[in-house]
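Removed from the display is one protein chain of the complex; every other protein chain stays in position.
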Amino acid sequence: MSLPPHPPLLRARDLGYSRNDAPVFGPLDFSLDAGEALLVQGGNGAGKTTLLRVLAGLLHAETGTIEIEGREPEPAQRARAVAYLGHLPALKADLSARQNLDFLCGLHGRRPSVPIDAAMAVVGLAGYEDALARQLSAGQKKRLSLARLWLSPAPLWLLDEPYANLDLEGIELVNRMISVHLRDGGATLVTTHGAYAAPPVRTRLLELRAAA
Amino acid sequence: MSLPPHPPLLRARDLGYSRNDAPVFGPLDFSLDAGEALLVQGGNGAGKTTLLRVLAGLLHAETGTIEIEGREPEPAQRARAVAYLGHLPALKADLSARQNLDFLCGLHGRRPSVPIDAAMAVVGLAGYEDALARQLSAGQKKRLSLARLWLSPAPLWLLDEPYANLDLEGIELVNRMISVHLRDGGATLVTTHGAYAAPPVRTRLLELRAAA
Amino acid sequence: MSYLSYVVAAYAVFVAVLAWDYLAPRLQVRALLRAARARRARSAPRAASGELQR
Amino acid sequence: MTSPSLSAAARALLLRDLRLLWRRRGDALQPLLFAVLVVVLFALALGGDRRLLGAIAPYAIWVAALLAGLLALDSLFRGDAEDGSLEQWLLAPVPLAWLVAVRVFSHWLTTSLPLLLAVPLLGELLYLPRDQLGVLLLGLGLGTPLLGLLGAVVAALTVGMKRSGILMALLALPLYVPVLVFGAGGVAAAGQGLDAGSAWLLLGAGLAVALVLAPLAAAAALRIALD
Amino acid sequence: MTSPSLSAAARALLLRDLRLLWRRRGDALQPLLFAVLVVVLFALALGGDRRLLGAIAPYAIWVAALLAGLLALDSLFRGDAEDGSLEQWLLAPVPLAWLVAVRVFSHWLTTSLPLLLAVPLLGELLYLPRDQLGVLLLGLGLGTPLLGLLGAVVAALTVGMKRSGILMALLALPLYVPVLVFGAGGVAAAGQGLDAGSAWLLLGAGLAVALVLAPLAAAAALRIALD
Partner (left out) sequence: MNPVLRWFHQLGSPPYFDSFAARWSPWLFAAAIALLGIGAWQGLFVVPADYQQGDSFRIFFVHVPAAMLSLMVFAAMAAYAAIALVWRIKLCEILAMACAPVGAGFTVITLVTGSIWGKPMWGTWWDWDPRLTTELILLFLYLGVIALYGAIDDRRNAARAAGFLAIVGVVLLPIIKYSVVWWNSLHQGQTISLLGESKIDPSMVAPFWIMYAGMLCWFLASLLQRARADNLRRESGKDWVAKLSGGEA
């Protein structure tokens, strides 16, 4: 038997997670190719956040395996492949917007082709480079996190409710960012409640339902 | 000149707020009658959160006055008239959902007609009465805050992005709660980005634009 | 010099600590089982509320 | 009744604090354990020099109690500020000063009282002369509520900041110094056979004044800090 | 270069910490000020009894440094945990232990170093015999980085909790006791004209071992705590 030429970017087999022995999401099987988006839908408490944290490696799966580009990854490999945008913005309130991006790029590496100020302009924060993070509104903080994502070299984006707190123009921005990212050979998981317009790209759907 | 028979529930005259001498929102004039909803719209950073905090009395207005039922209120009067739902849920992570409501009702008073467990059932948290607040997901926490609102005797609701983190059914729930509240003679201010369906009630619109 | 009181005190402490060690988990088990029983009684199906009322 | 009375709000708050305490029983013992550890550290650093230890024992216990109180101060309003509860206190139809007073009382009950009960043990560990135990306890009994009330004002002022631990210590210590001076001075006077009554009178008077003024000041400070 | 090298990540982290420090300059002085206040409290409580003060001076300074370090420990990872930065550390393509080591170093630089520089002043305040200053500084110079490294393990374990201040103290102090015993013991030996070399050797050896093992242990603890 010959291996398939392109293993999927992400593949989960039999993936399950339990908290205090109560299953949060059941065994899941799915895969994600480059150029695809996976929409993770489900009501409040269905386990979307938990799933993304497991995939990012912040939580340990109870059962099953996760493969990235066909192999079960080392932590460092996984870190290179994954960019995670969670509920917490990872911003230092006392540093300016640009200094925050500086640090995060030093930590995660960055695409050499994109200057930091250009990324801030992309997310609509031009002019806020020297504003302290504590002075940004809820939506502006979210946009700053999006700029970090835009700078990241990782092909796989894990986005937890990226639309929350954004205005209409911001939602549009997220969709455009995703489209470009996928066109360049990336892939993304997006959790959403279905109240927002999904990005206009090749999309699969994963329904989560609160485990009984 | 004779006074109008029913002064509006809330009236702002010339209301302005500045942070470090930079205006956040310009002088605003608006009023809100019982049975009405005021939708506060505006992009990210337009000053919606700031406006609601000023109205609640958490921040001091720079200029202008706020009247409630025709009078400039004492703090205690204002407290009796206003229920505020902000970004922070005011939940104790180590208490159960019911104990949290117990406390908040002790602090703010409550409608004698609604039992606590009934309010939890209304917001779809039946069965979670004894779950600790820390174990709730983002949307479940929001629902618990909605239950507090449902129990509150205050006629004026100030809701800052009540739809964020809720699933479709939850958004529907907020709209139903607002409708019933207005039918009973209440009023509400709701901030939103316009990405969600507004409640089907008599609605005025207040556009905020980031002050230059 | 009489050492009686010292010896008695030492053995009394010994017995007291062992008694605590015996009783504390037993009480816990009792409370847990009671809570489980209460939960089972409570988890009878609830009537879902349709229209909002207050 | 829709709007809560003073006593209803106080009852709700006390009940909540006791429930939280019960949920995290261990926390109640922590200031006590910390004081024990400071005492142990002292004894260790001095290498068991009995004479020296006995001489500094009452002062070391005062300092330990004060530091434990200082550390516990952070939990007075911090938790409530972070999860937004404090906003709701400000928006409640009862006076903020009243809520503050109730909160300080429940905080004293759960952090300082256990420590007071353990003072005899601490004294033994430091070879405190037995006859000084009574005065020491009297001083601490008057002093710790006073420290809590003064601390509440400082805690309220710093509540808007993240990670204020050391800043709070800095602001609180100048207020604590008089209490320490009279408390320790009273013990010293008693140790030399002098009359310590005036020290206790002063502490008592301070406590009475603080009981009235500190909640008001702390409430004002809270309003400023959260603006 | 898209993926950062070890040194690039370290540089970014150090730069960030120094910028944050500059933004809140006052914070850097706070452990120092806390130690000064503990010392002053002691001097006040003892009522200026010179002989007694001089005798306990080196021990009081050790205890003050240790307590200041303990209080500062909370800020080692707490801020980064609360705003989600720590999640990003875990997701970075450089080893977590390396980031932890760099963070401990920058934390030592910004909290313990100022304190070391102020020890001569503290000694003066407590009438420390001048000839003991050298050994005291040597001991603290070896001891404070060791305390920081040991503390990092504990801080990592408690990072998942809110309000862990006193729990952290409880967990850290058993680890700190040997450092204190040898540090204070060395001063005592030198004060009596004995040879304190073995105490310094032991502290130095402990530091060398901790430099290697503590970041690894702290990284493991962080992974456990954030799981």
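In this document, chain identifiers A, B, C, D and E correspond to the written order of the chains, with residue numbering beginning at 1 in each.
Here, contacts are C-beta pairs under 8 Å (C-beta built on N, C-alpha and C of every residue); 3 or more make two chains touch, one makes a residue touch a chain.
Model, not experiment: these values are computed from the prediction.
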item: Sole contact to the chain not displayed, among A:Arg19, A:Arg183 or A:Arg202; value: A:Arg19
item: Where the missing chain touches chain A, by residue; value: 19-22
item: Contact set of chain C toward the excluded chain (per top definition); value: 1-4, 6-7, 9-11, 13-14, 17-18, 20-22, 24-26, 28-29, 32-37, 39-40
item: Hidden partner interface residues of chain D, rising order; value: 24-26, 30, 33, 37, 40, 43-44, 46-48, 124-125
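By our rule, only the chains that are shown with their structure count from here on.
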item: Intersection of contact partners for chain A and chain C; value: B
item: Chain whose mean Cα position lies farthest from chain E; value: B
item: Gap in Å, rounded to a whole number, between the CA centres of chain B and chain A; value: 31
item: Mean-CA-position distance for chain C and chain B (Å); value: 43
item: Numbers and ranges of chain A residues touching at least 2 other chains; value: 87, 93
item: Multi-partner residues of chain D (each touching 2 or more other chains); value: 79, 82, 162
item: Pairwise chain contacts under the document criterion; value: A-B, A-E, B-C, B-D, D-E
item: In the complex, chain C residues that touch chain B; value: 43, 46, 48-49, 52, 54
item: Contact set on chain D toward chain E in their complex; value: 26-27, 30-31, 33-34, 37-38, 40-42, 44-47, 52, 55-56, 59, 62-63, 66-68, 71-72, 74-75, 78-79, 82, 162-163, 165-167, 169-170, 173, 176-177, 180-181, 184-185, 188
item: Of chain A, residues touching chain B in the complex; value: 42-45, 49, 87, 136-140, 142-143, 161, 163-171, 193-196
